[in-house]
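Only a single protein chain was left out; the remaining protein chains are all shown in position.
This part shows chain A:
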Amino acid sequence: MSEDWREGGFALYVHWPFCEAKCPYCDFNSHVVANVDQDRWARALAAEIARSAALTPGRVLKSIFFGGGTPSLMKPETVETVLRAARDGWTWANDIEITLEANPRSVEAARFQGFASAGVNRVSLGVQALNDADLRRLGRLHSAAEAQVAFDTARDTFDRVSFDLIYARQNQTLADWETELRSALALAVDHMSLYQLTIEPGTAFGARHAAGGLRGLPDEDLAADMYELTQALCEAAGYPAYEVSNHARPGAESRHNLVYWHYGDYVGVGPGAHGRVTIDGRKHATEDWTAPGKWLEAAEAGSGHRSVAELDGPTQAGEYMLMGLRVCEGVDIDRLERMAPGGIAQEKLAALQDIGVLWKESTRFGVTARGRMVLNAVVTELLPDQD
């Protein structure tokens, strides 16, 4: 029997943890550091990749993703060194997707050509909002006009361009968002990620919100209306949602993210990066040291992993549902059954079907449009009881 990860494929995630400024909503592992010795970092990342490659021989790499942090602050040479290590480590798929997250600023746009030469073929731009007032409030360093220029450069440079927007912002009305989304759809190339603003603990917004600040955030009903509007407008414009917050023209879905959501294997390198890697038929979760200095030293000393833990069947099944139910096609019942025999609570599936949040066919089940909006509640129901 083939290993389970093949159902989702194999990808590489590279985490570049540095930013010029920390955005108040961001809970990703990012750090503002004045001087980064990029050559040293490039060597450490390459060494980590080589070590992972040795443990996963014969794999075909579907995708590489540079996330952060702000990977567009990497020098093209750094990107090139990392990609060379990946090239040496694994066989690449003919249509490998190599994505880099970029800030839509002129400084970074000037490097786009270099990134493309190094092998990057897709960028994901952190546009976030299309008006300056909201950009400032979100702590972004670019203006709407600057983003437009960077976006045009990206279109000219890369085959595939995606951008992110954050909505359900402070004091945003349904009509405001409709206007903004229509403009966004007019810009779109083939892919968009539309996230509702989430207040995360441990962020500047989190602290302000806890202290009673950050008023005017939409309530559950307005947030739901905005989400429904988003689905309707994107669908009509030819960008249906293939995941909770991701929209693409058919065929232009992010292959990288689909590896996560199809619960494939992915190697994670860089501070705070997570991986899911099957070694000798057993799936492992890897987690790297979060602090950049600590990670760099650890990587140079032999491994950037803070922990490597084998995942048992029920845990894998839980993760697969958590990820898999985010995408339209849902999850494969046989696959779940192989991970955790007898682990599917049939009566719960039936109850969720009854209330119209879940669909089930002979081999798969997934969430309906209404179910997707309450996915956390659905997944919570389906996760096995803890004792």
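Following the convention adopted for this analysis, a contact is a pair of C-beta atoms (placed from the backbone, for glycine too) under 8 Å apart; a residue touches a chain by one contact, two chains touch by 3 or more; residues count from 1.
The working rule: contacts and distances are computed from a predicted model.
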Next on the checklist: According to UniProt, what is the chain that's been left out of this complex called? Choose from "Elongation factor 4", "NADH-quinone oxidoreductase subunit H", "Electron transfer flavoprotein subunit beta" or "Bifunctional ligase/repressor BirA".
Outcome noted: "Elongation factor 4"
Next on the checklist: I'm checking contacts with the chain that's been left out. Which of A:223, A:291 or A:349 qualifies?
Outcome noted: A:223
Item to check | Chain not shown: contacting residue from A:248, A:322 or A:339 | outcome: A:322
Checklist entry - Out of A:104, A:275 or A:366, which touches the unshown chain? => result A:275
Checklist outcome for this item: Where chain A meets the left-out chain, the residues are 13, 67, 195-196, 198, 220-221, 223-224, 227, 244-245, 257, 260, 266, 268, 272-276, 285, 315, 318-319, 322-323, 326, 351-352, 355-357, 371-380, 383, 385-386
